[in-house]
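First, the structure itself, so that you have it in front of you.
Not every chain is included here, but those present sit where they belong.
Naming follows writing order (A and B), and every chain is counted from residue 1.
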Amino acid sequence: MVKVGVIGANGYGGVELLRLLKQHPLVSVEKVISHSTQGCKLTEQYPHLNDVFEMTLEKIDIEEIASNVDLLFFATPSGVSKEIIPPFLERKVKCIDLSGDFRLKDGLLYEKWYKNTQAKNELLQNATYGLTELFRSEIKNGHLIANPGCYPTATILGVYPALKAKWIDQKSIIIDGKSGISGAGRNASIGNIFAEINENMKAYKIGLHQHIPEIEQLLNVISGEEARISFTTHLVPMTRGIMCTIYGDLKVTISTQKMIDLYKETYKDEYFVRIRSANEWPATKEVTGSNFCDIGLRVDERTNRLVIVSVIDNLVKGAAGQAIQNMNVINAWHEKTGLANVPLYP
Amino acid sequence: MVKVGVIGANGYGGVELLRLLKQHPLVSVEKVISHSTQGCKLTEQYPHLNDVFEMTLEKIDIEEIASNVDLLFFATPSGVSKEIIPPFLERKVKCIDLSGDFRLKDGLLYEKWYKNTQAKNELLQNATYGLTELFRSEIKNGHLIANPGCYPTATILGVYPALKAKWIDQKSIIIDGKSGISGAGRNASIGNIFAEINENMKAYKIGLHQHIPEIEQLLNVISGEEARISFTTHLVPMTRGIMCTIYGDLKVTISTQKMIDLYKETYKDEYFVRIRSANEWPATKEVTGSNFCDIGLRVDERTNRLVIVSVIDNLVKGAAGQAIQNMNVINAWHEKTGLANVPLYP
């Protein structure tokens, strides 16, 4: 059994890690850590864990933790993991970071979009971006995995085949993102409360979202050109789920079916990416609780544009699930290990 | 008192008309008509109308109706009003049609997108498109008003000032539409039931929606060029509300504030259109139950695109409310008459 710990175990990302780790046959959770609620039992915060996880949240004690775990998940707010990860790496603990601290290779971009000082450059350069389907071979040997953001995961899996094939024009890409509220975390603010969110849809952070440079960095890598995207974000009155509707100008004349064929071929060995048939569109509920990314496609001949709809569960493929998928890769386990659960429907 | 009737009074559009007409001081509802549930009391279908509207749904009897009303609202499914409106017009009853039957001047487009035979061409040409803010003077003298669709209302009010000023490139316009489920009407289908919609978001009819030619017809009028838009539609787990997020390439270099100024100037005499300040975005709940259209704007200098977010209550400004606004124009009443209610928040 590989021994793991979760730092930031009292947030939604942390609790989702625990749910999935519980069903993983090859790991044991040895440590659950929370700065803000240390000393509390997990079940005080989350009664649904009664009789399931009767552990007590501990404080961050580097020696104590490092001597008890092989791998650590960081489900911490922005700005935390860049401070506390280095000593764990020195002690040969593998680290999978669910925050944005190590995702951007260009530290200045981090400072601009996250309004915070960047991590040490050496670490930034050594961190491996954990979009499993694209960077599996690098992840295999990674010690510090920067687990992707939720929107970037849905977006990049959605555009990758068409962009790689140079069938769409990178400069034309527009991403209209919609997210459930759990992406905002378990934080009390007036904008988060039920009466404000229910029966409501609102746009937020348009043009200012910190996932913009992350997506552009990836598009640069895929296309070999400098990217500049329009990316908008909207809150939808649901708890889980992200949908990205993506628009791109076609550089070739092609049918919807040929486009679908390209996607199916590209992802033919990827269990977690499912491509829909023509005129069928994925719904967020069809991936709830699972690590799937479902993608629908249409070539609109009237406008010569490609429309892509990509959905994930933001807490699974967009966070905890992909983190576990990466742990599986690192340990050379089958990628589905602990992640084979069927979406909860309805 | 002007005497009015509602045909199709047992659908959501019809019931919303009744709600708003009840608070209108200058009209009396003389007839409520339903083909499918004639002979039933309204309150059997809608117990919330107990003691408010104790009328019985009647069948369509042209002479009987025409001799009792001055103006008729048609909240009927596609394909109905084109058949039953002509005799009412002959009898000098003014008609406001909430369906799509008379919106497209080109009958062939109707046939293509609605899969139905078109209305008589003479009527199509005489019908007045009822987007009040843009066509007030024509509506004033109209006898047959084609009340706009919900998505077109939000979209056109959203793009009009920038397009009219030629500040954006019409060919670049992309509209990402999101709608609550009431737009699908009070129809029982598996895709409509709560367990399928709740905690779910799905795309539908992408590139195939019948509002595409309606929007393009309007864009043609505004810009004087032939339009060809990308328009996608998504279902959001809420009952009321439409949000259109609209993207357009800028033809000029301009700041967000200057763009906002243009919109405020354009709509300065329009009570029902409200423009937000920079970095503030409208939410659908902020217009619930009201006839407002709220618009937020951002010029994204990184991509040289304009992003517009436009929201309405699909049953009010997107249907019944705008119909009443048009009735007010026809009768030379103040446009706010019967429409001054404050949004229901929260």
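The rule we apply is simple: a contact is a pair of C-beta atoms (placed from the backbone, for glycine too) under 8 Å apart; a residue touches a chain by one contact, two chains touch by 3 or more.
This is a predicted model, so every value here is computed, not measured.
Shown are 2 identical chains; the number of copies across the whole complex in this structure file is 4.
Here, only the chains that are shown with their structure count from here on.
Centroids of chain A and chain B (each the mean of its C-alpha atoms) stand 38 Å apart.
Put simply, chain B touches chain A in their complex at residues 174, 176, 178, 180, 195-196, 198-204, 206-207, 228-230, 232, 234, 236-241, 243, 245, 247, 281-285, 288, 296, 298, 300, 302-303, 305, 307, 309, 311, 346.
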